[in-house]
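One chain of protein is taken out of this complex; the other chains stay put.
Letters A and B mark the chains as written, and numbering starts fresh at 1 in each.
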Amino acid sequence: MKKLSARRRHPLAAVVVLLLALACTGGLYAVFAPADKAQAEETSQSLAIDEGKKLYSVGCASCHGTGGQGTSDGPSLVGVGAAAVDFQVGTGRMPAQQPGAQVPKKKNIYTQAEIDQLAAYIASLGAGPAVPTEEQYSPEGANIARGGELFRTNCAQCHNFTGKGGALTHGKYAPALDDVDPKHIYQAMLTGPQNMPSFPDTTMSEENKKDIIAYLDAVNSDETVEPGGLNLGGLGPVTEGLFGWIFGLGALVAVAIWVAARTAKAKKS
Amino acid sequence: MSSQDIPEENLPTAQDEHGAVALADEENPFADPGLPPHEHRIQDIDERAARRSERTVALLFTLSMVATIGFIASYVAIPIDQNIFVWPIGHISALNFALGMTLGVALFAIGAGAVHWARTLMSDEELVDERHPIEATPEVKAKVLADFKQGAKESAIGRRKLIRNTMFGALTLVPLSGLVLLRDLGPLPEDKLRHTLWKSGKLLINQNTHEPMRPSDIAVGSLTFAQPEGLEEHDHDFQREIAKAALMLVRIQPDNIKDKQTLEWSHEGILAYSKICTHVGCPISLYEQQTHHVLCPCHQSTFDLADGGKVLFGPAGHALPQLRIGVNDEGYLEARDDFEEPVGPAFWERG
C-alpha cells in the first residue's frame, strides 16, 4: 500500500486509473447487456413442430398475419416466393427480434428442413421466385472480370468496392458481404430484401448474377489475396488516414523521442 | 499615437542585452543559475561500457548489410505472383512483404546505429552559441539606403518619368500573351452541358444484358441501369457521353407516385431518372425500394423518386432530372425526349 501511495503522483497514475475505470465499465456492461443468444435459444425451444404452416403460425403470423396477408407490423408475404423466405430465415433476419430502421442478420434458429417447409407454405400463397439450385448460383466457370464490372455498376454504390457495406439514410445500411453464402447473395439480388431493390432475372440474367458472385468470391473471402498487406477493412482513405496518423506518425514520434532523449547518466557514487 | 507604438512600460522588462548570467543570490531567488554542470555517462567513465556500445553500433550496421543482401536475394528468388499467409495480416504478396521488410530493416538499422553512436559515444556536453540580432546596425542600414539612393539617382528612374511609365506598361502587358496562350486548353462550353445522347425514339439499353427492355421486364421494387441505344463501351467518347446520359430505372406502384408530372412521364410506374447527382455529379443510385429514396454515396444528398426527384436532405440544390419514357411499336422502352434540363451539377448559365 505504501508503494501504491508513493506512486499516486506519478505522471502515469491518471492513465492507469482511467484504464481501470474503463475496464470496469466495459466489464459491467458485458454483464448487464441484453444477451441475444439466450433469447434466441428460448425461441428455438418452442419451435418443435416441423410443418410449414404450424411453423409460420408460431414464428411469423404475429407480424405478417395468419394468412400471410400482412399487418401494420409486417408486409404481405403473398407472392414473395420461396427464395425470399429462404434468404430471410436462412440468414437469421426473420423472425425479427425487434422493430427498427433495419432488421439485422443474426444466428439462424431453424434447420434447413424447417426453412424449406416454411418456404413451401409461403410459395403456396402466391407465385414468386423459387429457391435457386446450386447450379444457378455456383460461381464456377463464371467471368470474374465481367462480374466486377457488373458489381461496380449495380452493387458497389451501396455495398462498397469489395462488399464491405455502407450507410443508407436514417440509420439504415447496406450490410457487409463478408462470408455470405453464394445462395443468399443470389436470393438477395433476386428478391430485394428490406430496402434493397431487386434485380430480377429479366433485367439481370442468371449469368450476370453468377459473374457477380464469382467476383465477390475472388475479392471478398478469407482466401482473397491482398498483395499490399493488411487491408484496413477495405474502407478506403479514412482508415488509411487513421492508420497513417496513429501508427505511421505515432511510430515516428516514438522514434524521435528516443533520438532526442538524454542518455542515462552514470550514477553518482 | 500610432497603433503600433506601445508604451515601454507595457512590455515585459527589457531583455538582458549582454546575455550575462545573473548568479543566484539572496536578492533574486528566481535568477538564472546558469548551465548545470556536465554529468558523465557510463560510457564516458567505463571503457567496457563504451566497448559494449561500439559493438552494438557495429552489430546494427552489420544487420543492415545482411538485410540488404536479403533484399537482393528476395528480389531474385521470389516470383512476383507468389502469395503467402502471414498471421494476422492475411494472404499477401510474398515479394512485397520480403522486399519491404528487408529494406525497412536495412534502413532502420543504419539509422539506429548512427543514433546509438551519437547518443552513447559522441560527446554529450552541451555547448552554447551566442545569438546576434537579425536586424542590421544603424550604420549598415544608413550605408545601404545611401547606396540605394545613389543607384536610383544614377538610373534616373525618378526623373525620367516617360521611361518609368512605359517600362511598367510593357511589363504589365507582356504576361497577357501567356494568358492568351491558355485559351486552347479547351473548347468553349456553348450549350454542351444542356444536351445528352437521349432523344425521342432512342431505346433504353440495359447495362447488364446490353439488350432493350420491355415494361414487363421491370418489376416493382427493382433497380436497373440503362444507357442510350448506339453508345458502346469501346466508343471514343463513351466516358464523356455516359457521364451525362447514365440512367436509372425503377418501378413504383402508380398509386404511390406523389407527383402528377412524374406519373405522366413514367410508363406504367416505370420511372427513368438521371443517375448523375445534381450536387457535384457523383453517380447516385443508392435506391431504397421501400421508401423510394435515393442517396448519394459522396455527399448524402437524398432524393425522393416518387415525388419528382425532390431533394429531401443534403447539399444538392435541385431535383434529380427525370427522363420522359414510353414504349415503341415493338413494345420496347424508349425515350420520348432529351432531358428537359441539364443533368448533373448546377452551373452559372444553367438558369
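Here is the rule we use: a residue touches a chain if its C-beta (ideal position, glycine included) is under 8 Å from a C-beta of that chain, and two chains touch if they have at least 3 such contacts.
By definition in this document, contacts and distances are computed from a predicted model.
According to its UniProt record, the chain left out of view corresponds to "Cytochrome bc1 complex cytochrome b subunit" among "ATP synthase subunit b", "UDP-glucose 4-epimerase", "Cytochrome bc1 complex cytochrome b subunit" or "Mg-protoporphyrin IX chelatase". Considering B:Gly70, B:Pro215 or B:Pro315, the position touching the chain not shown turns out to be B:Pro315 (whole complex). Screening A:Lys107, A:His170 or A:Lys265 for touch with the missing chain picks out A:His170.
On the side of chain A, touch with the chain left out of the figure occurs at residues 5-6, 8-9, 101, 144-149, 152-153, 156-162, 164-171, 173-174, 215, 218-219, 226-232, 234-245, 247-249, 251-253, 255-257, 259-262. Residues of chain B in touch with the missing chain: 1, 3-7, 9-13, 15-19, 21, 24, 27-36, 75, 80-81, 89, 92-93, 95-101, 103-115, 117-119, 122-124, 126-131, 133-134, 182, 185-189, 192-193, 207, 225, 227, 233-234, 238-240, 242-244, 246, 275-276, 279-286, 297-301, 311, 313-318, 344-351.
FYI, only the chains that are shown with their structure count from here on.
Centroids of chain A and chain B (each the mean of its C-alpha atoms) stand 31 Å apart.
On the side of chain A, the complex with chain B involves touching residues 150, 153-154, 157-158, 166, 168-169, 172, 174, 192, 194-200, 202-205, 208, 223-231, 258-259, 261-266. Chain contact summary for the complex, chain B toward chain A: residues 39-46, 83, 89-93, 96-97, 115, 119-120, 124, 206-209, 213, 216-219, 221-225, 250, 283-291, 293, 295, 297, 300, 302, 313.
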